[in-house]
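In this view, the complex is presented without one of its protein chains, the others remaining in place.
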Amino acid sequence: MPPGEQTDAEARLTLSRERWLARYEEVRHESEHLCRPLAIEDYVVQSVPEVSPPKWHLAHTSWFFETLLLEPFLQGYRIFHPQFGDLFNSYYRTLGEPFPRPRRGVLSRPTVAEVYRYRSHVDAAVAELIESVDSGDLAYVAERLELGLHHEQQHQELLLMDVKHNFAINPLRPAYHEAPEPAAPEAAPLAWVDFPGGVVTIGAASEGFAYDNERPRHEVALAPYRLASRLVTNDEFAAFVEDGGYRRPELWLADGWTTVTENAWQAPLYWERRDGTWWHMTLGGMRAMDPHEPVCHVSYYEADAFATWSGKRLPGEAEWEQAAAGLRVAGNLYDTGWLHPRPAKGEGLAQMFGDVWEWTANSYEPYPGYRRAAGPLGEYNGKFMSNQRVLRGGACVTPASHLRATYRNFFYPHDRWQFAGLRLADGP
Amino acid sequence: MPPGEQTDAEARLTLSRERWLARYEEVRHESEHLCRPLAIEDYVVQSVPEVSPPKWHLAHTSWFFETLLLEPFLQGYRIFHPQFGDLFNSYYRTLGEPFPRPRRGVLSRPTVAEVYRYRSHVDAAVAELIESVDSGDLAYVAERLELGLHHEQQHQELLLMDVKHNFAINPLRPAYHEAPEPAAPEAAPLAWVDFPGGVVTIGAASEGFAYDNERPRHEVALAPYRLASRLVTNDEFAAFVEDGGYRRPELWLADGWTTVTENAWQAPLYWERRDGTWWHMTLGGMRAMDPHEPVCHVSYYEADAFATWSGKRLPGEAEWEQAAAGLRVAGNLYDTGWLHPRPAKGEGLAQMFGDVWEWTANSYEPYPGYRRAAGPLGEYNGKFMSNQRVLRGGACVTPASHLRATYRNFFYPHDRWQFAGLRLADGP
Amino acid sequence: MPPGEQTDAEARLTLSRERWLARYEEVRHESEHLCRPLAIEDYVVQSVPEVSPPKWHLAHTSWFFETLLLEPFLQGYRIFHPQFGDLFNSYYRTLGEPFPRPRRGVLSRPTVAEVYRYRSHVDAAVAELIESVDSGDLAYVAERLELGLHHEQQHQELLLMDVKHNFAINPLRPAYHEAPEPAAPEAAPLAWVDFPGGVVTIGAASEGFAYDNERPRHEVALAPYRLASRLVTNDEFAAFVEDGGYRRPELWLADGWTTVTENAWQAPLYWERRDGTWWHMTLGGMRAMDPHEPVCHVSYYEADAFATWSGKRLPGEAEWEQAAAGLRVAGNLYDTGWLHPRPAKGEGLAQMFGDVWEWTANSYEPYPGYRRAAGPLGEYNGKFMSNQRVLRGGACVTPASHLRATYRNFFYPHDRWQFAGLRLADGP
Partner (left out) sequence: MPPGEQTDAEARLTLSRERWLARYEEVRHESEHLCRPLAIEDYVVQSVPEVSPPKWHLAHTSWFFETLLLEPFLQGYRIFHPQFGDLFNSYYRTLGEPFPRPRRGVLSRPTVAEVYRYRSHVDAAVAELIESVDSGDLAYVAERLELGLHHEQQHQELLLMDVKHNFAINPLRPAYHEAPEPAAPEAAPLAWVDFPGGVVTIGAASEGFAYDNERPRHEVALAPYRLASRLVTNDEFAAFVEDGGYRRPELWLADGWTTVTENAWQAPLYWERRDGTWWHMTLGGMRAMDPHEPVCHVSYYEADAFATWSGKRLPGEAEWEQAAAGLRVAGNLYDTGWLHPRPAKGEGLAQMFGDVWEWTANSYEPYPGYRRAAGPLGEYNGKFMSNQRVLRGGACVTPASHLRATYRNFFYPHDRWQFAGLRLADGP
């Protein structure tokens, strides 16, 4: 993601160096805090190619600061290790030849202790940079710093997703943390909320932090539409399963049906039937499924098939954003500590932020007028704009300070290890 | 594709039974005419899974009439062979278990002669149906008949694409027909044509034949934009190749770069360098490449990378349709007999129809308010609305009577055996 | 296979040119005779990579004579087509880059008619060579000629195996010929025939035609052993199937069990259960299985698992050869026209030649003192001496004049499209 526009540079200058340092330390500390429950062995493994070992996340986020901030801006900076450049580059081909992603879990070295030393080395240097950078350069440095911190927050969420997957495929089914017993309230009843449509404006305004894929702000023509007042629940999704949902090709997109049959999918990821009832893996270990919680860990294909079976459809991303535009970014996000979706409460449009990411009907494409930045930051978002789908709203593992109504997350339609569910839409 | 709306049933009734029969015979005859240059052996082979043997196309189009028209509407109809239902079903899962697509080329039986007998059997029955159907049912039968004829025309184009591929992978490089020597005029110089944008209406009106994916007609908000006056030429694309286009990851979408490296692509499909100059396979055999012809047989990834390298972009499908809205459907289409793209002539917006299909920037998605029909016709288009991209405008192998300005063709972004090229766009 | 030893050159000279020509014409004619029942389409297809299209066999055997006999020995010989050298080279890497074997079925050209013209061209040239070669060279030419004819006979058997496979995977299950109804006699009861073992001599003597892999003749130490008097029958093998043979890993070699599970094998190739009884595909089409016929189309893994289940073992190849040493080469071979195994008749050691190839317990390895010939003929047999198993005795599709007691056939342990069955052994 390229830096924000020049125009708000001055506003940022008013944030003192102290506040930047505090923000940096807070986010960096959170990544390490997240790892406290892990054994050394847990830092190393990679259950499937799309998952990365926790120690890789810790190192890669440091590499990001080292490569994009310290090397260009901190004079005399000494890189920590000459081979970490390739080892911890994720996919920036303008910066070298990344170590192959599916092989991240076969590297026992560097050890976890070395990775923490790498973090300390980078942290000290970033602190030095914040203190020593010329006032004239501070705005530019702050932009990259802010990007690096948002990047690190994305990897905090990825780390939790990945630990969950690594633990779920282990026959011992270890727990990441001791989760509080759910209070098991009923989900609020489903209602429909109407929106008038029309020519609306979506996307991030030019001020304030946002990723480049949220810009430019632009007009979209919408017909009138309705959104469900809450997310689809486990109970509702189980009805689809019982009704033969995974055995009826007419409900599925063609590529979805191929995916279902090739992978022998019979239910959402992590669902297991034991003695006639559904259980599922959570970050707190195996638990009997709460019927009122939002369904989680479904792919786009499953979300779409469920909507077809329901006689409804998925929301468009502009529809979703228009509905969310006035809402406060609050809900069951990472900050609550639950790390698991919870039943909807209250009336009106609920669960727009948090619990689970919501699949939208749209492919992940550039907004009109979008241009990729030059250099490595142009690889941050733009090059993924094919074959993926947009998700909105954040999940119970997304830090609140990382989210916005205009935020566009994206995954392949077959991906389901992220905390993803769905909300139904209807009309026009 | 579901039948058109009830409202234009009466208009269709005015077409006499004779005119329907004549139209039927004309299209069906064209499929057989197309196959005249083939040896028996050419009807059988399948070079790659996405290609089908010519005899399969001839049988499948007959199966379509048999299954969707004769079985439900012609009383006493006797199906030709009990196993053809599965053998020649392409992908209609509501109609049985189709024979696996990648294995179509391992079937020596039924023989070509048997397939032609199958066609005759179906043709006689359709003629009988047209003659004998109640006036009250004629409108409905005519809708399915019209759909079947458009379906057959799609397969005429596919058959030519497939024969070209089957011949191109053969080291003997046989020619399908004796193509006239190109006159080799220069391509018209590139100019830019401006469009004002605004809230425009796209999609097929409710009257007249169109596929369901072209409906409903709806509003779209467009910023001002410009389109290139003609298609990108071989010469222009060769400059991209010479400039290292296929070796520079920064120009490519991430999935595109994976495709390039995994398949070792170095140029468009069918290009071969011989003694320092480019040759390519055509339906007339191997020919030295004409630099002024539109580039053909490029994937979406290549089209997008070329546009990035050019500092431009691909047109959106709404932009393309808006520009094409007032134009006559005319150009270097199948009916010219060239079966190969030709250099642009004249001034103004050229080559909008014919020569090569134009990749647009858009994923193939339902228009707002689109609903899949129930039953097998719901599988015609709707279930393919994931992971594919829209192409517009038709090619030199597309029958003119098959095309419209609202026509949406679609292929996977890695596909390139269809006659596909690109036109550049710019703005907003 | 390298030419025989110099020592018998004189013996061969006594065969007149006329007799060589007659022998050549007889074998070559038989290949074409075999193809009479085929439609043009049947010549083209390749159901799996190890099967070749019939037209490929017809062309490859001609290529063998052209490349190894005509090019080096017939002055002024004009090759038929410059690209046939690579197209019809099977695996002789010293002679160029063979066209990829799994892709032989995607070539519609050359047509079948062109392949027959190729054969005529080669036949005329070979006739000319036989007539015109110097007496001094005749011995050497005759050696290659004899090798080429045995090579062609191998391909006659392969052609029948391949046609059977091509027809068997076709849902229409076409028949190759009209097979006479089986007389359905009972199989002779199983008896055991004892052999004393000791230090015996096996392998082909230095005189007369034999492949290089049958030489040199050498000593082997054998313990006393017994052989079953006849082949294992369908009935006996069905008992293994009913007893859960394909679901019990303890009966299988480790690689065999992997093969069974990965391919979901549940019975021999071509077996199909219909309404509770076994049917199988034959060259005469689908037929109810005769329980008394020898089991056919089993892999080495299945043969070995059956033997383990029976508490017996497979014969060693030296054991088999010692037992066959004094027998006449006669039985249900190609020459009977049955093209299908038949129940054992009579007393004593039966079915040693014909019906089905018998898997032996031995890997295909060089005899002590074996040396590969230099040049392309060194690639005929020697380079396949890894990972394959020896079969002995010939099958109902093997020409009688092609077989010997010392003949070593070989296939991979998972192969089962050849006509292969087994005979049990016991002791020491």
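Labels A, B and C are assigned to the chains in the order they are written; within every chain, residues are numbered from 1.
Throughout what follows, a contact is a pair of C-beta atoms (placed from the backbone, for glycine too) under 8 Å apart; a residue touches a chain by one contact, two chains touch by 3 or more.
Just so it is clear, the model here is predicted, and its values are computed rather than measured.
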{"item": "Neighbouring displayed chains - absent chain, whole complex", "value": "A, C"}
{"item": "Contact residue for the chain not shown (choose from C:99, C:237, C:252 or C:320)", "value": "C:252"}
{"item": "Residue, one of A:31, A:52, A:90 or A:166, that touches the chain absent here", "value": "A:166"}
{"item": "Residues of chain C (touch criterion as defined above) contacting the omitted chain", "value": "91, 93-94, 199, 218-223, 249-250, 252-257, 300-301, 304, 308, 316, 361-363, 365-366, 368-369, 372, 378-379, 383-387, 413, 428"}
{"item": "Absent chain, residues of chain A that touch it", "value": "39-47, 83, 86-87, 99, 103, 105-112, 166, 169-172, 174"}
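As a convention for this text, only the chains that are shown with their structure count from here on.
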{"item": "Minimum number of chain-to-chain touching steps separating chain A from chain C", "value": "2"}
{"item": "Inter-chain centre distance, chain A versus chain C - centres from mean C-alpha coordinates, in Å", "value": "60"}
{"item": "Distance between chain centroids, defined by C-alpha means - chain B, chain C (Å)", "value": "47"}
